[in-house]
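Here the complex is missing one protein chain, while the rest keep their positions.
Lettered A, B and C in written order, each chain numbered from 1.
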Amino acid sequence: MNFLKLDPLMVKRLQRFRRIKRGYYSFLILVILFVISLFSEFIANDRALIVNYEGKLYFPTFKFYPMAEFGQMDEYGFDDVEADYHGLKTEIATLKAEFKDRMETWDGSAAELLESEPRFQRKDNWVLMPMIPFDPYEPDFSYDEPPPNAPDGRHWLGTDGQGRDVLARLLYGFRISMTFALALVVISQTFGTIIGSFQGYAGGWFDLYSQRFIEIWGTLPFLYVVIILTNFFTPSAKMLLIVFALFNWLGITYYMRTEMYREKTKEYCLAARSYGASSMRVMFKHLLPNCLTPLVTFTPFLIVGAIFSLTALDYLGYGLPPPTPSWGELIDQGLQSDNRDKIWLSMSPFAAISFTLILVTFVGESVREAFDPKQYARYK
Amino acid sequence: MTSPILQVEDLKKYYPIRGGVIARKVADVKAVNGVSFDLYPGETLGLVGESGCGKSTLGRTLMRLEEPTGGRVLFEGKDLAHAKGKELFDLRAEIQMIFQDPYSSLNPRLPVRDIVIEPLEVHKMGTASERLDKVVALCRRVGLKEEVIGRYPHEFSGGQRQRVGIARALALEPKVIVADEPVSALDVSVQAQVINLMVELQKELGLTYIFISHDLSVVEYISDSIAIMYLGRIVETGKKETIFSNPTHPYTRALISSVPNPDPRKRRVQVAIEGETPSPVNPPSGCAFHPRCPFAVEACKKDVPALESFTQTDDPRHNVACIRKDEIEPHFKN
Amino acid sequence: MPLLEVKGLKTEFRIEEGVVHAVDGVSFHVESGETLGIVGESGCGKSVTAMSIMRLIPDPPGHIAGGQILWKGKDILSMPDDAMPDLRGNEIAMIFQDPMTSLNPVFTVEKQLGEVLEKRFGLKKEGARARAVEMLEQVGIADPSERIKAYPHELSGGMKQRIMIAMALMCEPDLLIADEPTTALDVTVQAQILHLMKKLQEKVGAAVILITHDMAVVAETCDRVAVMYAGRVVEFCDVYRLFEETKHPYAFGLLKSIPKEGLTKEDSLATIEGIVPSLIHPPTGCRFADRCFKARDRCRSEDPQLRDVGDGHLTACHFPIEEGDE
Partner (left out) sequence: MLKKLLMAGLVVALAPAVTATMAGAVDVSSIEWETNMDDPMIGNPDAKQGGTWKTYMLSYPLTFRLQGPDSNDSFAGWNRAFTMDFTLVALHPVTDNFIPRLATHWKVMDDNRTIYYKLDPDARWSDGEKITADDFAFCYEMMRSEYIVDPFYNTYFEEYYESVEAVEEYVVKIVGTKESWRPLYDYNLWPMPEHVLAGGLNETWVQDHNLKFQVGAGPYTVSKTENGQRVVFERQRPWWGDDKQYFKGLYNVDEVDIKVILDADRAFDHFKKGELSYQRITTAKTWAQDMEFDSIKKGWVHKKRVFIDYPQGMYGFAMNLQDPLFSNKDFRKAVQYSFDFDELNKNLMFGAYFRGVSAFEGTAYENPNLKPYGFDPKKAREHLAAAGFTKRGKDGIFVREDGTRASFTLTYGSPGLTRHMTVAKQKFERLGIEMELLLLEAATAFQRGLEREYQMTIMSRTTNLYPAPHQYFSTEFLDTTNNNNIWAFGNQHVDGLIDIFRFDMDEQKRVSAMHEIDAIIQDEAFYVPFWQAPFVRMVYWDHVEWPKGFLPRRFEQITDWQVMSIDVEKEQALKAAMKAGKAYTRDEVVDVDGWGVKAKMMQAKGEASN
């Protein structure tokens, strides 16, 4: 769209934004983290990244390989359940060590091992696990104590009440929160902008009645609506997104409406109309690009709001359906009376959400400053 | 005498005043209240009045930027006031506007090239390269160098911006240009440049201007004929010379003598007129000027005086809306 | 000793693009009871000069970088901060271009006037009210005892400006600075307000600095004139001399570009070509040189100082206008 083209004013604002170090670096960190989180499957997963087994390379990240593929068998004698990559890695390491031992004895038993162990035909087998070798769903009950287990070398941030890796859940939760927030912002901003623009541009009856409607709509209690809707619809990310969007578009209409009201009286708008430009052209080519300041400056704060609300809803249990990795759900676990002594459960999502929200807020403040620089003067 | 290019007949623009929750209409503001005049090709009509008199609204209503409440605007016989759709779209090309504020009249997000090319795009005139050629030519004509057309409005001074505005108005090759206070936001030295440009363009392209202004000295310079507005109505029209040498309506007289003279030796000692223009929301009865008029009589409070030909001067287009126009002493400029 | 003497005043504003030298070495003086016009085009620094005198430069981004402002011989710039409120209003009053924004919209006229009266003169409520009504009457507001109850938005622009004048003159200051007091007003009202100011000035005996861009207003009201261009005073003289024996090419061009009576479209208007130089990176030498029809090499290298060209007529030009220049 036209307004995405960078005019010098926008370029200047962006330059100004870049100069505000705190906000700019926060923005970079957020973008980098978000991009990294888009590849979460390669970072936190209990499926190996790459397996080199008997001369063949496997990339199990998104593919199901049965145990049979790697000559494994589970305790019940099945080999078509999903391969155990942790186990495979250990087995290979053990076999290698044993082979090495036998080689040292020079008694030929090394060769025997090679022959007798069909799963070790080649010495160069290896398994590359992701940095965090756990996915956010699979419980790890390998500890003596029941979960939640405290942080250690295996689970850097410990496990949650169901033995799931907290770090993995934080990572996936970040991706979900950010994606959700961004999608929400795009949807509600677009919708709100269109409605608000029409209100401001058309004015008159449309404005009057839509404004009354927005005022009434705005008084609906969001949480109750969510609770009621969960009774009619299966709660899902899509449904939550729609419900959030239904309430979130209101805010921006106020600003777009006022901006439009103000801008449309400016003479360049009259000029465009005077040579017969259509209303759509006037609105979207001329007015909208000049009304974007609130849109841009509010976006970070909307993101903050969206992340926060989503976390709050998850915390209350009306958010994303289980077992979706979610910060709110982790905080809920952490704050349950059972887990009050398991501080990693509440502290890590708390730290994550604070960190993210602070970064977004820094970005927001800087964007606002960049778009609307004001110096506070005093008189002597 | 040639026939008028634009005939305005009893043009009205009322704004409703709304009240209550459902915004019911409770009254009207009669911003333009029955204005009629003829505009002849190649001439400049100076439309003069003080703030709130309706002159800008009149200009915008002529442009159909405001929907007229009543009356007709005939452009070469076609009624611009009631035209719709394609007809209106085509008529728009014939009559263009120059705006007052060189800062807000140009979209700050578009470079000059895009601003000037817009009307051509909207009217789908020529190919893309023809349009661009035309834009370059237009910019040159208004005194902008070709290399600046990629720049954005904020990189220009007020005078240059107004040139861009003029180029945009000329893009569609209109016959009539409504200039709404085109120089009042400019510094004096720049004002002269813009006025000179407008005059040159008029000579060259045979343009017809409606020049809306509150500045009598500028109007006196540029206009061929003048219409004086007071509270939504025209109170006096006539050739420039007639109006300045023989102002007849008491308001015209007051207005002219209120203008400070740029000569310290000709200081006035008396104030020509007391009081201020009343609010158009609640205008006085009868002749709207009567509360301030030194010649007012009882009858002035009753009826709205018609704009009638004033025969004491030899100007056939000299019309005055005053019931005492024939009794008032002739006025000569000091 | 002049009432007010401004010597080499420099006021700067720091903005993103750099430092704007809005006022760059301005000097002039005002005598008791006289009307000094400061005239110039937008951005020439005339309003900043006025604000500097009142020490009302918003800081940041602005600050006064140099010079002296001697008020009755004392330097305003070195006065302590807490002395300023007393000086403002009591000794120097100011009225602004936009009377719409100079009054507090949430208080009635009575309250706003009354506050000043109670503070400055220790009047009780009733006394203050009577005095306020009297003041309004003086500035020509009809039915003042009713009007005094009005809120600013209920008043017309002219009336508000009258009230501002009333407030400014209430304390009987020695100097009134009027910054474009009639620019926002209709021409008929402008005539009234200028007339009123003149009348009241005579009555109170105050000196006036009238800041305007309108040469005709200057001609109408001022005794002496300082013409400013790009942050500097280029001509400082008696009003008659300015109009009749203009020395600086800028002032000359300015006067010529006003459409004169009797000119027609056939005669093109005199113009000053070019644009005002940037105040962030002003050119060396004379700042008007690029637009000046008399400019020579010297003008571009050497900064002309304000000098007396006879009878106290000061101009900052190496080659002042002589008779016959067009």
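Annotations
One rule holds in what follows: contacts are C-beta pairs under 8 Å (C-beta built on N, C-alpha and C of every residue); 3 or more make two chains touch, one makes a residue touch a chain.
As the structure is a computational prediction, the values presented were derived from the model and not from experiment.
Considering the whole complex, the hidden chain is in touch with A.
Taking the complete complex into account, A:G77 is the one of A:G55, A:G77 or A:G108 that touches the chain left out. Checked against the full complex, the one of A:S26, A:T230, A:T311 or A:S366 touching the unshown chain is A:T230.
Touching the missing chain, out of A:E98, A:E138 or A:E365, is residue A:E138. Looking at chain A, the residues touching the absent chain are 63-64, 66, 74, 76-78, 80-82, 137-139, 141, 146-147, 161-163, 227, 230-231, 234-235, 317, 321-323, 333, 337-338.
Criterion: only the chains that are shown with their structure count from here on.
With each centre defined as the average position of its C-alpha atoms, the distance from chain A to chain C rounds to 60 Å. Chain B and chain C have Cα centroids lying 31 Å from one another. Across the interface of their complex, chain B is touched by residues 41-42, 156-159, 186-192, 194-195, 213-220, 222, 239-240, 243, 253-255, 257-261, 263-265, 268-273, 275-276 of chain C. Across the complex, chain A is touched by residues 22-23, 60, 63, 65, 88-89, 92-93, 96-97, 99-101, 104-111, 118-119, 122-123, 152, 154-155, 165, 168, 171-172 of chain B. Considering their complex, residues 3, 7-10, 208, 266-268, 270-278, 281, 286, 289-290 of chain A touch chain B.
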